[in-house]
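First the structure, which I've put down as structure tokens, then a few questions once you've had a look.
Only one protein chain is missing from this complex, and each of the others stays in its spot.
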Amino acid sequence: MKRFVHFLLLLGIWMLLTWSLHWQDLLVGAFIAFIADLMFGDIYPVNAVRILNPVRFFWFVVYGVTFLAYVIKANFDVAYRVLNINMPIRPGIVKVRTGLKTDMARTFLANSITLTPGTLSIDFIGDHLYIHWINITSDDAVKETEIIVQRFEQMLERVFE
Amino acid sequence: MNETIGLILLIVGISFDVVGCIGLVRLPDIYNRLQAATKCVTLGTCMILLSVVFYTGLNSIGVKALLCIWFVLITAPTGAHAIARAAHRSGIRLWEGSVMDKYADDKEGTEDTA
Partner (left out) sequence: MIVFVSLLVFCVFLCLYRVGKGPTAPDRTVAIDILGTLVVGFCAIYSIVTKKDLYMNIGLSWALLSFIGTLALAKYLEGRGFDE
């Protein structure tokens, strides 16, 4: 079942890339999707299929919209810091804690942190995430966690866990 | 109408690209440069690709542009993370004006015992 969903996903991407419904294209696409699924099917994240659940899908859309808003805000933030003559930066590496358990959710969390204002994820050790922050505003670990991680954590928990 | 939206997206995207590259030159150390460059150039290129969709409509070019947006959004932060981790592990210090470095503090404790 899982393999079949992956096969359909790969075939869909192939059809989008070739953008034709000719039977020869479909045949080659099915063959290549089958081979790719045989070779790499077992390293897919296990619960990628569960995103098809409508409740999870709804929260994924909510997450996407919030994420886009933060990305645009991040860009104006960086533009302000770069173009200012005095360069108002106060960088450093902080350590925050996350409650997410699955690999997929952690990947999304780290990538979202990299693309949101002033933060860049560097490493994951255990439950702790090391983050380069361009403008540190507090010294307290709990408050840092609140500012950086909790923007996305609850939504990602509803989507992936 | 579609061409106007495409033109606006193109202008905004290219200005973000320029800001990101200025940041790449101006900022003091590797981690700050990564922040500016990754964020601005990723969103700038995504906006250019989105303007392709508005210019040409949803034909084979537009769909490829949408797929390209997806790939860029997934790969750019991952590449930035890999470079930042490699830089820190190969021993490059932060800029002198930095406030704290908890990663180096923690790593010194664990690497000697491991």
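Every chain is named by a letter (A and B) in the order it is written, and numbering of its residues begins at 1.
One rule holds for everything that comes next: a contact is a pair of C-beta atoms (placed from the backbone, for glycine too) under 8 Å apart; a residue touches a chain by one contact, two chains touch by 3 or more.
These numbers were taken from a predicted model, which means no experiment stands behind them.
Considering the entire complex, the omitted chain makes contact with B. On the side of chain B, the interface with the absent chain consists of residues 6, 10-11, 13-14, 17-18, 20-22, 24-25, 30, 33-34, 37-38, 41-42, 44-45, 48-49, 51-52, 55-56, 60-61, 64-65, 67-68, 71-72, 75-76, 78-80, 82-83, 85-87, 89-90, 92, using the contact rule stated above.
As a convention for this text, only the chains that are shown with their structure count from here on.
The centroid of the Cα atoms in chain A and the matching centroid in chain B are 14 Å apart.
Listing the residues of chain A that touch chain B in their complex gives 13, 16-17, 19, 71-72, 74-75, 78-79, 81-83, 87, 89-95, 110-111, 114-115, 118-123, 125, 130, 132, 134, 136, 139.
Residues of chain B that touch chain A in their complex: 16, 19-20, 22-23, 26-29, 31-32, 34-36, 38-40, 42-43, 59-60, 63-64, 67, 73-74, 76-78, 80-81, 84-85, 88, 94-95, 97-104, 106.
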